[in-house]
Every structure is written in structure tokens, then in C-alpha cells.
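Every protein chain except one is present and positioned as in the full complex.
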Amino acid sequence: MLDAKHGGATVASVRDLKVHFQSKRGVVHAVDGVSFDIRDGETLGLVGETGCGKSVTGRSFLRLLPVPPGILAGGSVMFNAHAVCTSCEGTGCETCEGTGRKASQDRSVNLLGIPSEDMRRIRGDRIAMIFQDPGKALNPTLPVGAQIAEVFLQHRTDELIALAGLPADTVGAVRRFASQSPRFGDGWLLSLPGVRAQRRRVEEALATMVAGALAETQVPNPAKLMARYPHELSGGMRQRVMIAQALACNPDLLIADEPTTALDVTVEARILELIRNLQQRRKTSVLYISHDLSLVRRISDRVAVMYAGRIVEIGTTAEVFANPRHPYTRGLMAAVPGADTPRGKLAAIRGTVPELVDPAAACRFCGRCPYETGACRNNDPFLEAITPSHLVACFIDHPAPSGERPSYDRATA
Amino acid sequence: MTDVPHSRVDAEGMTADTAFRVRMRRLFGVLQGLASNPATVIGLVIIALMLAMAIFAPWILEPNSPDPYQMPRDWGAVRKPPGTPGHLLGTTNEGGDVLYGVIWGSRTSLQLSLMVVGSTMIVGTIIGSVAGLVGGWVDEVLMRIVDVFLSIPELIFALAIAAVLGPSFGNIIFALAVVLWVKYARIMRAQVLQIKQNDYVDAARVIGDSRVNIYLRDILPNAVTPVTVQATLDMGNVVLIGATLSFIGLSEAGIAEWGVLVSEGQAGIASGRWWASTFPGLMIFLWALSFNLVGDGLRDALDPRTEGR
Partner (left out) sequence: MQLRDYILRRLMVLPVLIIGVSIVVFTLTRVGGSPIGIYLSHEMTPDEVAEIEARFNLDKPVWVQYLYWIRGIAMGDFGWSGVAAAPVADVFPLKLAATMELALASGLVALLLGIALGTYAGARRNRLPDHVTRIVAVSGASLPQFWFGILLLIIFWAQIGIAPIGRSDATIFASIAHPTGLYTVDAILAGSPAAFWDAIWHLVLPSVTLGYGATAIIARMMRSALVEELQQDYVDAARAKGLAERIVLKRHARRNALVPTVTVIGLTFGFLLQGTITVEIIFRWPGLGRWMADSVLRGDQATLMTYVLFTSVLFLVVNLIVDLVYANLDRRVTLGK
């Protein structure tokens, strides 16, 4: 195991994930053998430049790749959904940090291998996702309340029926209504006098649940907000709606794909804080995808740096930022202005991300790396531990098979 | 998505020669796009066959004298089915040879479409350009006229004009020309306005280019694309509308025109004589279909955004 040995259960482990895209010029290896774990209750930051494969990696958890041309070419994503805590049986204890639930290995499934119907049950319930641009990720023709309601209809039918005060064995049109699986003629059935009253109660229960979910995100007047359309809301409000929708079913894992990139800086801080708060209260694991190092530093427990379809460095936030080992990580950090950066010393990494069509067996950073040697061009480095919790894929710390190794002391470029 | 072709005011200072090469390369790309779309290729093949038929009509079938565009009447062979010697596709109630009508009808249709599309394109382009370039009240008045013309359904408008002028094929051509120029005026005006806002036209103005020069070299070549697509689609549409007017009865009787022939054949269908309407109608369909296929293909090839739609 790469890093699971370092305490705590894992909620998901990605192993050798490969996602390819068919293009006119050949097969693009967008994600090329990525492995990492997400521990229970942690926030893992996934950073990298645009086009390095971080979004595709995040979407693989929900199998949301455009098919075709996206192809899951190999690997696995094991997911351990939470179960009732074994030591306290749900009452809340120290091991489960008071939530009564805990990741459990015995319900482990490979997200890439399960039938699509099972995948669908996990989506939005156990694993949820927040998208980059809330203006585009909300349906413009539906009120936001109705969009959040869909999550409950899909995954919380029984609770909904109980909350509406209907018997648990309710069947027929009302149950189909409460699970969003209408059949032809249901519209007519639901308008019958007795049934209509039942439907009204389900609708009221639904409104209560939606308002509750919205209230979690600290919006003023959730009941009123439900009836609004996305275009009537500000960017920050829309993202709050997205967050309410994603956290509605209390997922075990949240994929946040650059959730603040489309927002103003002032709004960004508040949204970030909101995600952090909700995450800590519920002990939800978060995979936080971003290109912004300083932002990831603020929010993550651990950081994984991605480059050209590979993870090149992974470790605790403290370790990676105090002692970045991979030249790419160093380059990224040098490109971020900090308080201690002297004026005019801001460095950019030269070159751009290489095209990932049929890559050769060499370090992907060749050509941009100031320290590269012949060994880097002939051997493909893989992640190896330099401390129990810090892994790097570079010959600087682990000599290439030929024994040759680059050094930070002499730049070859 | 603004498409910036050549521009002499480029930082590199493109010469006329490179501009020409850029345009040739683009043209080559468009042709490649056309050739890779099977539907377009089918359309092009049909068009080629139709054109060949129209051009070689006098050698395929001896022209009727004195007027080759009048159907020859063989009163000794009335209502003959297809396969009759001398009348491969049969004859009409009046002894007209259906094959003659089909072949010489392609000439009539070609005339109709070339004359209507040619004249509307020229008139529309001029009026649209003037409206866009001059602006102000000239633009306002011209565009209100265009709006009024677009308010009357095409076929009904053309029908009314042709009816007022009296039944003749020439009047159908005239009526269609009066109705259809507005489309080009609209396209052209929109193009001029859009391109006028582009930086490189401003730049051309700054370096002291004359208005006419800017128009001829920077605006007109860019507007060629949408006008060509519209013209291709219209080549088919015009024949469709023209044949409809002929069918209603706005052509001279007895002219070798597909719509007239369908109308003439209609009387016989109750007695089982299906051929006199079927073959000429099929020609109208193929004509319109081929130009629609090529027009659509052209639009896709010229607009990278619609790729794969």
C-alpha cells in the first residue's frame, strides 16, 4: 500500500488508473497510471496545471467521462462506503469522532467495475460532486429547489414517505412520485382527490428537506430561495446551492472540482470556509481539485501534485510545502507569489504541458526540467517514499537504474 | 470565434502572396471537409449528373422545333406507358414525351435557378452592403423594407406577383427575384456590421486605406462564406418554389418544365397512369435534395464549430 499504512481507514483507493481519449492524432493518455488513497475524513488536494488530468481523475470516481471518446483503460477505484461504527454502534465515540459512522472495508466496491445501476445509487448519495462553474452546472429551466429535491427523490424515498406521515408500505403512484420514476398516466392518477392529498404531503415533506439542506449552507431565507431560478442568483449563491445539493445526502466522499475558480476572490474565501466547516462537522472526505497552490495549502490535509497524467509528488501538506522534492512542485511553488518572494523574482516554468499522445518511457517533465539528465530521458520514474508519508517520482531522491542521478546543485539546462 | 483570414496590417506584415497562400490553404481545407462527408459527395454527384443532362440535352434528345422548350406532341402515341419504343418513360394525355420533359426540364430549371440566384445575390449584396456601410437613416429605411418583404410568406408573395403579371415562365423568374433578394441583403448587412467592428479593419483605416479598398479587400472576401452557403441552398429552393408555381398554373401550358409536367400528369392518375407525374416530380426532388445536401455540407465545412453535429 502506498500510504494507507500511515494510520486511519481509507474511504477510497485509486490504483493505476488510466483514462485515454481517442483523438485524430492518436490515443491521448490523459490519466496514465495514477494511484493514491483518500483517508477517512481528510481533505486531499489535487493540484496541477490545466490539462494535466486532475479533473478527469476526479470524474472517474463517478464514471462521468464522455464515452466515447473517453475510455477507462485500466486500473481500479476502490470505494469503502461508510457503515455504522463498530465500536459504538452509531451512538458516537472517539474512533468515529462522534458521527457514529466510519469507513468500512467489508463493503468495498470497485467503482469502475460495478453495474451502472449500482453506480447510479452511489452518485449523489455516497459520492457527490461540486462543479467548477455553478452557472453552468445548474439547469437554467428549473427552480433551484426542484433541483435539490431530485437528490432526495432519488436516494431518500423512504425517509420522505415517513416524513410525510404516510405508511412505509405506500406503493403505486405516490411512491413512484416520491422516487421520481413516473409512469405513463401517473399525472392523472396523482390528480385523483385522495391521492392528491398524499402527493401534497410528500411535496411538503420534500420542501422541508430541501429547506434544511439549503439552511446548512447559511443562505438567508432558504424557503424563498427554493423558488428562484439559477439566473436570478449571484455566483456565490449558486455555488451554495450546488454545495447544498452535493451534501444533501451526507456523502462519504465529496469531489470538489475547482469550486471557486469561477467566483470572485471575496466570495471564494467564504465558499472555502463553508466547505471546510461542513466537511469538519460531518467528517466527509474531500478530494479538492485545484490549480491554485496557496488555496490547496489552506484547505488540504494532504496534497497530491499531478503532472501530465501522473502523480509526481504526494504527502502531507506540511511536508510537501516545507520540503518539495520534485522539480515540478518546486517550479509550481516558485511561480506562486509569497510574502517572502523578492520583487521581480517570480519564476515561471518554461514550456508547456507535453501532448500526451503515445508517451515514451521517460520522465514526463523532461524538456521542462532544469535538472534533467540522460537517465531521465531513458527511464520512467515512479513514486517512492522518502518519508513514510511523502512520496516522490523523481531520480533526485531515488537513483535511476543506471545509478545516474540529477541534483539540485547543478542545473543542466 | 472571429475568423481572421489574411490581413496586410498583421505585425509580420503579410505580403499579398502569403495572403493568397493562406486563402488557398483554407479553400483546400474546405474541399477536404466536403469530400469527407458522404452525404455531400452524393449531392455533388447528383448535381454533376443534372448539369451534364442540361448541357448535353440537345445531343441526348433532338430538340423540338421551332421552340425546344415546348413539349413535342406525338398525337399518335397518347397515354403510352413507360417502355414504349421511342417514349422510354411513356407519354402524357396530350402525347408529350415524358423523357423529353425530364431532360429538357433540367435546362429550364438550370435557367431558372441561375437567373434567380444570380440576380438576387447581386441585388441583395449591394443593398445589404450599402445599408451596412452607410448606416443611419439609409440603413433604417432599407431594413424596414426588408422586414416588410420577409413578413409575406415566400411562396404566397411570389404567387401574387406572378399572378398579377400573368402566366409565363419569365414572370415566375421575375417574381422569385423580387421576393428572394432580401435574404442576401440581410446576410450581407450583418456581415458588414460584424466585420466593421473587427480590429483589423480599424487598423486598415488608421493606416489610411480608402473605404472602397477596405470593403473590397477586407469585408467582401469574408462575407463570401455565408452568401455562398445561402446561394447553394437557394439553387435548390428556387427550383422547388418555381415548380410549385408552375404546378399551380402560372407557366405557359406545354412548356418543358417539371412542375407543369407533374400537373399535366395529375389528370391521369385516376386511370392508373402514374408515370407522367412521377418522373418529373422525382427530378424536382433530386434537384432540391442535392443542393440542400451540398449546402449543408458546405456550411459544416466552412464553420468549424458545427463539426460532427
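Just so it is clear, A and B label the chains in written order, and each chain counts residues from 1 on its own.
We take it that a residue touches a chain if its C-beta (ideal position, glycine included) is under 8 Å from a C-beta of that chain, and two chains touch if they have at least 3 such contacts.
All values reported here derive from a predicted model rather than from experimental measurement.
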Only these shown chains touch the missing one, namely A, B
Selected residue (touches chain absent from view) among B:M50, B:I161 or B:V238: B:I161
Residues on chain A facing the left-out chain by the touch rule are 59, 62, 64, 120-125, 128-129, 131-133, 136-142, 150-151, 154-155, 180-181, 229, 231, 242, 245
May I ask you to list the residues on chain B that touch the chain which is not drawn? 39, 144-145, 147-149, 151-157, 159-161, 163-167, 236, 240, 243-244, 247-250, 259, 262-263, 265-266, 269-272, 274, 277-278, 281-282, 284-285, 288-289, 292-293, 296, 308-309
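The definition used in the following text is that only the chains that are shown with their structure count from here on.
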Measuring centre to centre with CA averages, how many angstrom lie between chain A and chain B? 55
